[in-house]
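Worksheet: one structure, shown below.
All protein chains but one are shown at their positions in the complex.
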């Protein structure tokens, strides 16, 4: 175990997997100079065949990822900000997520897409989206939302070794956060939630960066005598429904915290699953703490109004318990 | 009142609104010859300035819709099949849904996008998606899902006169279905659900083409003594939450039927809203009848396996009541 | 690329091989046309009739390990690249014996084992996929190349320019094969395609325009392009001027509801320019083969078509549970 930054954990995972398998290649806009930090040093070590700057042409990059993967490579595509998913969305939704089915299973698409998501840095609407709900709906794509350095490393390594398209969602601007990362070949399986805190009064499911706020909320609530059980799903596709159901069966209450806009969010999906499969265990309404259906404004004060925070999470738990 | 085909109702709405307002223009691939039927006759009447075939370039078409709308036109963009939303998705998600906010409200974007959605015609995965959940999450876009000719006409006219981007989702291949359409200037306001059938035992919310199957299911269930209340939200953004809540308060049970893939679907959103806001009224689990998280296969037998149908809807109601 | 690098060929054997392949495509598609008309085929069927020289003239140079990507009008490319008639026919019939197990259908026929990355229902969808495969080939350094087939309509999709840019920068072993059949669905190309498509390509790479109904011309242009690709010189663009004889889609008359977008005379003129009849005349004229030999080919193809249709018809319907297993490798959706 060693304390590592989130971004360092990603960098380590990339190094290790590229070293492990010569078929792993990585391309994207400005990956050579590594402005996000995550690809730093890779060029010097692995050379331009395996790490390569591309022109700005997301529609082609996503399509090329499909072609190169179908032809036997393990492709890592860096899309920088998650809003640029939209620019390359055709090959994601119409090809990456469907080609295996359409060919009757003739091919595998080992593709890992990296992109930063989320608001809170005054980068305004076109650099602040949290679009994993869109990817979840499209089908055929794994969606990973590591909340800490250890999971970042373990999920990314798993994704690169896997045989399916995976979107690895990095919480933008939070690369500096430190956490213990297990030494060696640390892998985190998909579809396995982490129970970050046990508690009997209410289940809080928090996604990605929201985990941090949910932990703070749980601390606040603990002082008021409310014991929160905090579940980090870690991957949204596949979703560890069983873990969430188990927790709700124990607590009877559910709050879901998601940085995506509310409508058709991951939070809504999780709420729907529980309202169906664990209805009998519910003692109160399922609350969602999400971003309103508003594009992220530029001004920090307006961003804060929209983003979940420890207080809004704690309030939601209190409301859920009171109802 | 007169019986009209669904596609005819759309065609009537286009004629009426283009006649009413010379600022209404329509463009898209092959709209002149009107292969979907909905734009038939418009070219002869309104000329090429107002009806125009475009090259195949959805990324530019969605962007041009934004520019022409910002410059004072009421733009109708025909995108043919809803899978082509993805090809033009950047200007939808990054511009159309955000520009008004980003400019501090300096502009209005009166844009209506038409596209056919849904499976069941063996057109395979790239021509069968039901992507309104994606549009719902993006924000800033009205989403319309008319289930019959009258609503098709009324919602389309409302959309064209409105000042915001609206996606008008036509159930593909169902243009021939007939229904009574009110004469004259028939408008349907957004955010106003229709209660198509009253009943005390269970609420069924069905979206778009699924309404037809839900009606059949309700008939089957009536024979078994189960009185279904059928709610057609008609628009998903805005969603008439109040109408659904009222109905669930009466019946205590909810089943949502949606042709979208389940994950982050409209059905999940509606379920989440009710599990929060009408939890106290619920007497049993909320069931969703949706498409599994699978791309639509080509073979009709495999499509049928995935699509909701009257039997699966009726079964879901029975399960909801039994739990 | 105005002067040919490669002046030999096609040989007599190659010509006969191409004749056979073109005829196979034609006859298979005529059968599809008939089966579609009688309502036996589900889904959309886009026929390649009239354009056979394009796919065949190019694929004649390809190895099984080379890659191709295709379009919604993909039967010809599938067969030209060596795909199995039976497996394709069964696919279009939506049978589990189909090459994609009935999951893809006419617009998605693919056979990875033959380098056929698939027909594609998204106009322009194959371009970047081919570039990705070409990049893989380049990294492997094993001489494989990739060809993307696309239409004049697809040349208006931005991904065309994007892909040319990357292919040029990275010297990808990639051939851009544009079949200009003069229509995008029901819209004449000149109404939606400004200037010359080849001029768009010239900003990036050698570009050549050939008569797409002359398989020898296509073969020669492709010889040079393949040579460039294999020798690491990068991508080449070829535009083949041709014509689609059938409607955009077999359901066309119904969709048009009486509307018209092209002249019957124009269709007749182009029907006379049939690439297969033209090659046949050439073969006879040059005494490359006697009529009897060509008739034998016709007969053997007749057998293949009949067998393929029977195989397709007899197959079991697709497995309705299969989709759940195909969304992810190694996991159920």
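Which chain is which? They are A, B and C, in the order written, and residues in each are numbered from 1.
Just so it is clear, a residue touches a chain if its C-beta (ideal position, glycine included) is under 8 Å from a C-beta of that chain, and two chains touch if they have at least 3 such contacts.
The structure displayed is predicted, hence computed values, not measured ones.
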| item | value |
| --- | --- |
| For the chain not depicted, the shown chains it touches | A, B, C |
| Absent-chain contact - pick from B:28, B:140 or B:199 | B:140 |
| Of C:156, C:180 or C:236, the residue in touch with the unshown chain | C:156 |
| Which of C:196, C:266 or C:296 contacts the chain that the document leaves out | C:196 |
| Given B:39, B:164 or B:290, the one touching the chain that is not displayed | B:164 |
| Chain not shown: contacting residue from A:50, A:127 or A:142 | A:127 |
| Missing-partner contacts on subunit A, residue numbers | 29-30, 32-35, 37, 40, 53-57, 59-60, 83-84, 87, 121-127, 292-295, 297-302, 304-306 |
| Missing-chain contacts mapped onto subunit C | 156-162, 164-165, 168-169, 191-196, 199-200, 202-204 |
| Interface residues of subunit B (partner: the chain not displayed) | 25, 49, 52, 54-55, 57, 59-73, 75, 90-91, 94-95, 97, 99-109, 139-140, 142, 163-164, 238 |
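Definition applied: only the chains that are shown with their structure count from here on.
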| item | value |
| --- | --- |
| Relative to subunit C, chain with the most remote C-alpha centre | A |
| Mean-CA-position distance for subunit C and subunit A (Å) | 40 |
| Multi-partner residues of subunit A (each touching 2 or more other chains) | 59, 90, 94, 97, 101-102, 139-140 |
| Shared-contact residues (touching 2 or more other chains) in subunit C | 100, 102-104, 108, 120-122, 125, 158, 322-323, 326-327, 333 |
